[in-house]
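Got a structure for you, written out below as structure tokens; questions coming shortly.
The other protein chains are all here in position, but one chain of the complex has been omitted.
Naming follows writing order (A and B), and every chain is counted from residue 1.
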Amino acid sequence: MPETQNVYEIPIGPIHPALKEPVRFTFQVEGERIRAVDVRAGFAHRGIEFMGMRRNLIQTLYLSERICGICSISHPIAITLAVERAAGIEVPPRAQYLRVIFSELERIHSHLLWAGVAAHELGFDTLLHLTWKVREQVLDILEELSGNRIDYAIPIYGGVRRDISPEQIPKVEAMIRYYRGLLEELVDAFLRDPSVAARTRDVGVLTPEEADLLCAVGPTARASGLSKDVRQDRPYLVYGELGVKAITPRDWGLEPRGDVYDKAVVRLLEVGQSLDLIETCLYEMPEGEITSFPKIPALLAHLKKAEGEGLGWHEAPRGEVIHYIRLEAGVEEPVAWKVKAPTYSNLMSWVPMFADQEIADIPIIAASIDPCICCMDRVHMVRDGSPATLLKEDLLRLSREKTERLTGHPSPVTRHGGGL
Amino acid sequence: MTADQVKKALVSAVPGLQAELRPRPVGVRTRVEVPELWVDVSREGLVPVVAALKAAGPLHISIISGRDKGEEIELLYHFAVGYGTPGGEVMVTLRVGVPASDPTVPSICGILPGAETTEREKIEFLGIHFTGIPSTAHVFLPDGFTGHPWRKDDPETARHVKRMVEWEGKDA
Partner (left out) sequence: MTGLHLLWQAAAVLVGGGLLGLVYKGFDRKLAARMQARIGPPLRQPFLDVGKLLVKESVVPRDAVGWLFKAMPFLAVVASFTVLLYLPWGPFPAVLGRYGDAILVLYLLAVPALAMALGGFASGSPLATVGAQREIVMLMSYEFPLAVAVVGVAWRLATLGGSPAFSLAAIAASPLWGQVGPLGVIGLAILAACLLIVTPAELSKIPFDIPEAETEIAGGLMVEYSGTYLALFYLADAAKTIAMAALVVTLFVPYGIAGLLGLSGAGAQAVDLAFHLLKIFVVMFAAVTTVRVAMARLKIDQVARGFWLQITAVAVAGLVLLVLDRMVAG
């Protein structure tokens, strides 16, 4: 068997420096060429849907926020939209704008995070450190507005939990100016760098036909030239009025090839798009209530009476998030809850992208769909991990102290530790 | 793509199919209605309906969700038809009920290869049999795990939850 003798197996993951989260690839390799790949997920499966179906809806909302640290606004937006649809709850206009602002802030920080990771996968650590330094600005703004760098706890059924005060608006505007001035430089560092281009051009190609058949979502699909963006195709919140257009490499004057380079183009341009959206929302946002249920017990009572089913969707930084929920009257917990994260849809796209590529391309191709494994896996049977309660509380205390320093007012959270 | 076009495609596949339109009001200054169609389909009608949707426009499967209703297992196929134009996508949900005693459904991977992950997930979590699916390997649960966590009163899952509760010292 002369064919198979040269083929050997290389396992990548579940723990590997190229992977930021656990997933396992098994590559059949001939020399430096990849002949076949098998993907196995589930290493971060925590049973969140299972747990959600055993908790009341407020607790489920908190759980949804903890599906993933990076998409910690996307999942709450999708689940609140689904529940509001099922229970017939109206969202005040101002709250809709606030949700959009927060989700676009999240998109900026997520795309910058990706850019840094991608640079690291290419062995270009300088770019990693610079993008992550730049990313701190938007995290500071998120902390200023919500009190947290991640897990913002902003959306709630019927509205949002925090408003943006007039004093905070100049800070957000300063952030927008900062990124506008820097974006050109960042795009330059990425897209006009010969060594980056040498490593990303025509690497990990996903053709538009494959992207369509495999139902790829988000920047992965858009880099292949598909004009596919939930914010554009299926309006929700105020995105329809904001006139969002799906960004493809054509917006940068390039014919889409669906390679890693194109994915970088789409993500970097989307940072600029998000800045525009945040600015528009800040100016157009009407005054008014931020939630239709200021009292949680009233909300819970309403939800307990509700009967129906609903879908909620959102374009997360990585693509389409969709939640399906079914409520029954008299039951506090959802009867059915299904979460679909973007990586779930993009999982299949890895197979054609890896075909006939080199071992050296594995990290950047794996990273190119911006995989969010913890979003995709949602049930896990934890076997290890000592609780380390004291350490956790210490961390919590330190982070609250930092927030207080940053915002200049005491934390509204009582100080008995994180008793959720 | 409009809801009427999608309805026409659905009826052409399975004559007499009833599609319930649930328009979704969206927006603050200019209210628009985003169409959502909810359709009950028999498992025999599933493949023709999906093929008709595929022919009608760019077809995207978001997810298959499902639940155990006791006698019956309900599968919900959430599709989005016709991406590419602002506001031009119709959300179509196909509701397929299968008896718990014979949870067999034809696979739609032949029409839409992107449905494979979510179909395999339903094998793991609800114990559905998909005829014609390219692979039945586990995606999320451990290979040796034989239970189906979303089935009601699944003994394997119950055992597992009990073990975790004992280990964590608090409720699941």
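Everything that follows uses one rule, which is that contacts are C-beta pairs under 8 Å (C-beta built on N, C-alpha and C of every residue); 3 or more make two chains touch, one makes a residue touch a chain.
Everything quoted here is computed from the prediction, not taken from an experiment.
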Missing chain: touched chains present in the view: A
Absent-chain contact - pick from A:E9, A:D188 or A:E404: A:E9
Which of A:G123, A:G243 or A:P294 contacts the chain that the document leaves out: A:G123
Interface residues of subunit A (partner: the chain not displayed): 8-11, 16-18, 29, 31-32, 119-127, 129-130, 133, 193, 195-196, 198-199, 358-363
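Here is the rule we use: only the chains that are shown with their structure count from here on.
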Between subunit B and subunit A, distance of the C-alpha-averaged centres to the nearest whole Å: 23
Of all residues in subunit A, those that touch subunit B in their complex: 40-42, 45, 47, 49-51, 54, 85, 93, 96-97, 212-217, 226-228, 232-238, 240-241, 243-245, 286, 311, 313, 320, 322, 324, 326, 335-336, 338, 340, 344-345, 347-348, 377-379, 381-382
Subunit B residues within the subunit A interface of the complex: 24, 26-30, 32, 34, 36, 58, 60-63, 65-67, 76, 78, 80, 82-89, 91, 93, 112-118, 138-142, 149-150, 157, 160, 164, 172
